[in-house]
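Here the complex is missing one protein chain, while the rest keep their positions.
Chain lettering (A, B and C) follows the sequence in which the chains are written, and residue indices restart at 1 in each chain.
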Amino acid sequence: MKGVPLDWAYVAAFALLGSLLAALPFAVVWLLAPRSSYSQKRLTYESGVIPFGDAWAQFHVRYYLYGLVFLLFDIEVIFIYPWTVVLRQLGPLAFVEMLIFIVVLAVGLAYAWRKGGLEWT
Amino acid sequence: MIGLGHYLVSGALLFAVGLFAVLTRRSAVAILMGIELMLNAANINFVAFTKFVSPELVRGHIAALVVIALAACEAAVGLALVISAYRHLETVQVDEINLMKW
Amino acid sequence: MAEAVAFYGLTAVALGASLVVALSRNMVHAAVSLIPVLLSVAGYYVLLGAEFVAAIQILIYAGAITVLILFVILLTEGATGVRVRPRNEQVSLGALVCLFLAALLVAVLTRTPWPQTQGALPEYNPGAVGQSFLTAYVLPFEVTSLLIVACLVGAIVVARREA
Partner (left out) sequence: MMAEAIRVVLSVVIVFTFVAVGVALFLVLMERKVSAWVQARIGPRHVGPYGTLQTLADLLKLLQKEHILPAGADRLMFGVAPVVVAVAALMSYVVLPWGPGVIVRDLGVGVLYFAAVLSLEVVGILTAGWASNNKYALLGGLRSAAQMVSYELPLGFSILTVAAIAGTLSTVRIVEAQPYPWYTYPSVLLAGLVFLVAATAESNRIPFDLPEAESELVAGYFSEYSPLRFALFQLGEYGSLFATSALFVTLFLGGWRGPFGIPFVGPVVDGLFWFLLKTYAVVFFFMWVRWTYPRFRIDQLLNVSWKLLLPLSLANLLLAGLLVAWSG
């Protein structure tokens, strides 16, 4: 194993061993901490009032609109990251291509702005 | 030694699971998730073919990246439709959204 | 050896988690299980030398699309904890179709003699991808921007509360 897979073996190790190390102290808690559970204790915190209804309520659509605009602008970076690497080699041609790309997207941003997709109402 | 065949089989199995989700799930969001699984399965094949069949021009990588972009667009519009349907019909279960049926 | 271990490990995670996506009764569980699937597919890309695609897979799929899916689940009835029937009445038929398709695909894919070559991937992955996008594949690249704008407009029109 070498090259790219080896590089990412480190990443995988960080993910797996990291989770293990992060979970390890739980063993200490399991050994040391007291355990007693009764329904009053497990009540969720609602400023001292007994919780009413379900916490899993529905939320406003504006969260979705921000997520949506984010996702669509996040797609751009697929193309911009490789562009940054070859920009110096390819010169003005690459710049003009990216200019067109971003101007088109700016139209989209302007539309979202005009239509109030970016308003917290 | 892991070869092309391994990746293709794995992709095919993932595709089948995604298809199963699309065919049997009632919730529209879950169906979208099934579609994402299928798109991922296709992407595995693109990238695997790039490595084993024509590596020089990374054509498969380009295809996979465009597919990821399309998947994101699809998810955005699909989920917008789900939200709109939920607002009007108060359900996201596709077999209950049958206004056009009767 | 290490490659085989990595491959089978990733396959186990990908298929296991994708079954949770397809079967779980709880929508949030299904959406969160999508993440291990996507990350293992990124792992495949790494094994296949497609470092850039793997990173994009994590950034866009695992970090953005999943968040949007979770948002929608929380915005609609998935969040209310209402227990609904998760599957329709086509389960057995669907399972049959999928098994058949899987068997067919596996048979076809493993028996076809693919024209394998001994060529090597370009040294630096993002560079090669950038070269292709800006020269040979400039049309898909530019058209994608139009597609994104179209999606943005469409999705905002659909999702916004009508005035």
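The rule is simple: a contact is a pair of C-beta atoms (placed from the backbone, for glycine too) under 8 Å apart; a residue touches a chain by one contact, two chains touch by 3 or more.
No experiment lies behind these values; they were computed from the predicted model shown.
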Can you list the shown chains that the absent chain is in touch with? A, C
Option touching the unshown chain, where C:Ile35, C:Val91, C:Leu109 or C:Leu146 are the choices: C:Ile35
Contacts of subunit A with the missing chain: which residues? 4, 6-11, 13-15, 17-19, 21-23, 25-26, 28-29, 32-37, 39, 41-47, 51, 54-57, 59, 63, 66-67, 69-70, 73-74, 77, 80-81, 83-85, 87-88, 90-92, 94-95, 98-99, 102, 106, 109, 113, 118-120
Identify the residues of subunit C touching the omitted chain, counting contacts across the whole complex. 2, 26, 28-29, 32, 35, 51-52, 55-56, 58-59, 62-64, 66-67, 70-71, 74, 79, 124-126
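Operating definition for what follows: only the chains that are shown with their structure count from here on.
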Going by the touch criterion at the top, tell me which pair is linked by more C-beta contacts: B-C or A-B. B-C
Could you work out how far the Cα centre of subunit A sits from that of subunit C, in whole Å? 16
Dist(centroid_CA(subunit B), centroid_CA(subunit C)) in Å evaluates to 6
Distance from subunit B to subunit A - Cα centre to Cα centre, in angstrom: 20
Specify, in ascending order, the residues of subunit B that touch 2 or more different other chains. 65, 68-69, 72-73, 75-76, 79-80, 83, 87
For subunit A, what residues touch not just one other chain but two or more? 61, 64, 68, 71-72, 74-75, 78
Interfacial residue positions of subunit A with respect to subunit B in the complex: 61, 64, 68, 71-72, 74-75, 78
What part of subunit C is in contact with subunit A in the complex they form? 2-3, 6, 43, 46-47, 49, 51-52, 54, 56, 59-60, 64-65, 67-68, 71-72, 74-77, 79-81, 124-127, 129-131, 133-135, 138, 141-142, 144-146, 148-149, 151-153, 155-157, 159-161
Going by the contact rule set out above, which residues of subunit A touch subunit C in the complex? 1, 3-5, 7-9, 12, 54, 56-61, 63-65, 67-72, 74-79, 81-86, 89-90, 93-94, 97, 100-102, 104-105, 107-108, 111-112, 115-117
